[in-house]
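Note that one protein chain of the assembly has been removed; the remaining protein chains are unaltered in position.
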Amino acid sequence: MAKEIEISNSESKFLLEALRQNYRLDGRSFSQFRDVKIAFGDEYGDVTIEMGKTKVHCRISCQITQPYEDRPFEGLFLISTENSPMAGPQFENGNNTNEDEVLIARIIEKAVRRSGALDIEGLCIVAGSKCWAVRADVHFLNCDGGFIDASCIAVMAGLLHFRKPDITVHGEQVIMHPVDEREPVPLGILHVPICVTFSFFNPMDTEENIKGDTNAEITIIDATLKEELLRDGVLTVTLNKNREVVQVSKAGGLPMDALSLMECCRKAYAITEEITDKITYVLKKDEKRRNKFADLLTSENARETS
Amino acid sequence: MSFQAETGILTQVDGSSQIQSQKTKIFCSVTGPIEPKARQELPTQLALEIIVRPSLGVPNTREKLIEDKLRAVFTPLITRYLYPRQLCQITLQILSSGESEQEFTQREVANSINATLLALIDAGIALNSMCAAISLAISSDDKLIMDPNDEQLKAAKSVHVLALELVESSTVVKNVLLLDSYGDFNEKQLFDILEQGEISLLKLGKEIRSIVESKIINSNLIIQK
């Protein structure tokens, strides 16, 4: 049964006081993102992201289906983010109507799907009758904050890693070639959006925050679970490497200084660049690992892969 | 059958395990004993909530049937009278099924049973005895294959999951907890499965024990430090 996590008074006071004195419980600086570990599984599109103790798994899959009638030139793309009690007892199975959970799902949806990160026109096979339906299943394994950031990285890394089976189109007939017969093809990725979440804390009272001139609110990047539970406000900025803002989401909470938004975006850009490079690096390494086998196979089998 | 397993990997739950056998990879978490919902509560015993989540798509009847099989195995295994009016939540996340999901569940069921056992031990839930599970297949030339892979399952005449209850340091089989068979097979093959399965499961039971042992030794070392 879903249980809200309760944090003790002394613990919360300690954490806030530490923040006031410029310390975070895990020793990070305020604008330091946790180290992101990306690991790929055996299958294409199987990726596990670890950020500190937060652990997210994403699995991409695809199948041939019929496109929507009003969008005959487009394929289908769906992101599923369902929580289970595995990530923590605060999540209930099969009940994802919790406000935070809905917010996570919406932000990832906007960051990846609505920003056009995946070229859905490229998923069209026969206009109006056949297309690919790509599905990203995000599984939250362990929750220590930063689900939005981690799942966004997981989905993007998964999409970049995924290969769909090669097909041949004969008029209306579509032949899907098994992966062991023809080299599968990657998806068309137009850009790589990365989410960076800022959490705000208010060391003074609310009145000072709204009317005062001090702007003393504390801003930290990539909060852990405890920091998330105690924060007064949150902002998620989604950017890509082309210095484009994909999404800015600030749903209520502590009012923030308008000018500091620019500062946040600037900080987020540096992180975005770093993570994107990391994804590219890990992908290349994985490609090399796989290619070893591919080389062996091609020398055995003289068939040309086109 | 051999597999790699790790326990205590998740921080937000009471017990967890990760198991990998060939291409099958499963995470299991156990939370409990905790307060149940009113409709789950049993007045004299521990209630079990078992959740299986597939690697692809949303859970449906296929996962419900896997849950049902796991429930059949673990209900007699857990010392349930120790925790009256409490709940134990077992969540399994399949990261990679290692078989064709449309046709088979054998690998997932067998590995889920082993993963759940490890997670229950990690969570410190009292158990009456140990168990071990394996998937089996009988090939078209009537050979018994232990722990078949996807290709072997597809080519098989019949496919099976066997889970046995083990006692006395995994040297004695107490009962058949689950034998779930599909396909075309006869009486002789059935008893073959039980006999051969028993031999491999006794071995596997020792393997599981050694995983638990090394985990305990390691955590003792940490405490001593």
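Should a chain be cited, it is by its letter among A and B, assigned in written order, with residues numbered from 1 in that chain.
Everything that follows uses one rule, which is that contacts are C-beta pairs under 8 Å (C-beta built on N, C-alpha and C of every residue); 3 or more make two chains touch, one makes a residue touch a chain.
Going forward, contacts and distances are computed from a predicted model.
*Asks:* Can you pick, from "Golgi to ER traffic protein 1", "Ribosomal RNA-processing protein 43", "Geranylgeranyl transferase type-2 subunit beta" or "CDC45-like protein", the UniProt name of the chain not shown?
*Replies:* "Ribosomal RNA-processing protein 43"
*Asks:* From the list A:29, A:168 or A:291, which touches the chain that is not on show?
*Replies:* Residue touching the absent chain, from the options given: A:168.
*Asks:* Tell me which of A:72, A:122, A:184 or A:203 is the one touching the absent chain.
*Replies:* Checking each option in A:72, A:122, A:184 or A:203, the one touching the absent chain turns out to be A:72.
*Asks:* Please identify, in ascending order, the residues of subunit B that touch the omitted chain?
*Replies:* Subunit B touches the missing chain through residues 61-62, 64-65, 67-68, 72, 75-76, 103, 105, 140, 151, 154-155, 157-159, 165, 174-187, 190-191, 194.
Here is the rule we go by: only the chains that are shown with their structure count from here on.
*Asks:* Applying the document's contact rule, which stretches of subunit A touch subunit B when the two form their complex?
*Replies:* 1, 3, 41-43, 46, 48, 53, 55, 57, 59, 61, 80, 82, 84-89, 93-94, 135, 137, 139, 141-144
*Asks:* Along subunit B, where are the residues that touch subunit A in the complex?
*Replies:* For subunit B paired with subunit A, touching residues are 9-13, 16, 23, 25, 27, 29, 31, 34-37, 40, 49, 51, 53, 55-59, 87, 89, 91, 93, 95-96.
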